[in-house]
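Please read through the structure below; I'll follow up with questions.
All protein chains but one are shown in place.
Then we have chain A:
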Amino acid sequence: MTVLIHRAEYAGYDFGPEHPFTPARLAMLLDLLQGLGHPATPLAAPAATREDILSIHDEAYVAMVEALDRGEARPEAERFGLGTPDNPIFPGMDLAARWLVGGTLHGARMLMDGADTRVLQLGGGLHHAQKDRAAGFCLYNDLAVAIRAFVDHGWRVAYLDIDLHHGDGVQNLFYDNDRVLTISLHETGHYLYPGTGHIQELGSGPARGLSVNVPLEPFTESDSYLEAFESVVPRVLEEFSPHVLVVQAGADAHFADPLGDLALTTQAFETLYRRILDLAKTHTQGRALFTLGGGYDAQVVARVWAILYLTLMDLPIPEALPVAWLARWKHLLGPEVGRTLHDPVPAFEALPGREERMRRNRDVVGRLQDSLLRYWL
């Protein structure tokens, strides 16, 4: 079984109606789970404290978020990545972000107490937030706060990021920490935000070799993605031998996501989730903390994360989407939603150049392995 963490206050993390990171995504997900006959009964975690946030972020940055939260005008906000199109200022933003961090941190504490082995935080995954600035819709880095708590507890932590985008915030925050392995699979930063996550970023000092990046071609598609995952992830987990796995389970690598082009299907996500649970069983005695993350097409996000939930709860995956749910969320679902939880097969017309992209991804994985071998494989 898996412990679920969520609370209504998560909906307060809202950058406004024009912004893609909308809380409606979570409302649709919870309603879909209900409609599928498996309503989530989540545990409500306390908000993270200011001290929790300061375990990762600079005081000057936190003070800036708090001042903007109170409605104070601060012309220097943009230096902290705040008040930009990606990270607009909104009243209550400090507490809204602390609710999300609190959930992820609470999940970490439950794992450390040994009460449970699997936690799904239905929220968070704010992997772009940096020590001293907001970035890519992320104010406070809930994942990093949780990882810090695990490290302080004496655990070695493996962080696995399957979001479309490179997990730059988490990587940077633990770049020289030999207790933390970060693995990120993402669409290559040659094109996509945040522009990093290249195979040469390997960690520094005692942690050389503990930052692992798998940058993949646009239009990678499921087969090549899963092949790259298998070539890298099991082996580095084996070598690192972590106590716990922290997973940022962004859904934006799906083919219909408006921000990117990794072109995965829901079937690939299900395979990936099952494989990650297997790996946790093998390497961390099943201990795994999952958060959500990016994902910007409402109908896709609801379906992908419903599959995540059902897989983690060891429930069967139903075929059809509930008719009532389709009707209720019609205004957000758009014209492209089907009638099934999984994508149709095939989900999209064959993309030309598939073999070439697969070969390029294999080359990148090969170069990454050559570099890692020098350090520890």
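Please note the rule applied: contacts are C-beta pairs under 8 Å (C-beta built on N, C-alpha and C of every residue); 3 or more make two chains touch, one makes a residue touch a chain; residues count from 1.
The definition used in the following text is that contacts and distances are computed from a predicted model.
The UniProt record for the undisplayed chain lists the protein name "Acetoin dehydrogenase", from the options "cytochrome-c oxidase", "Acetoin dehydrogenase", "Radical SAM protein" or "Sugar ABC transporter permease". Here the missing chain is touched by one residue of A:39, A:195 or A:366, and it is A:195.
Residues of chain A that touch the chain left out of the display are 20, 78, 84-86, 128, 130, 135-137, 165, 168, 189-196, 218-219, 255-256, 258-259, 261, 263, 336, 343-344, 346-349, 351.
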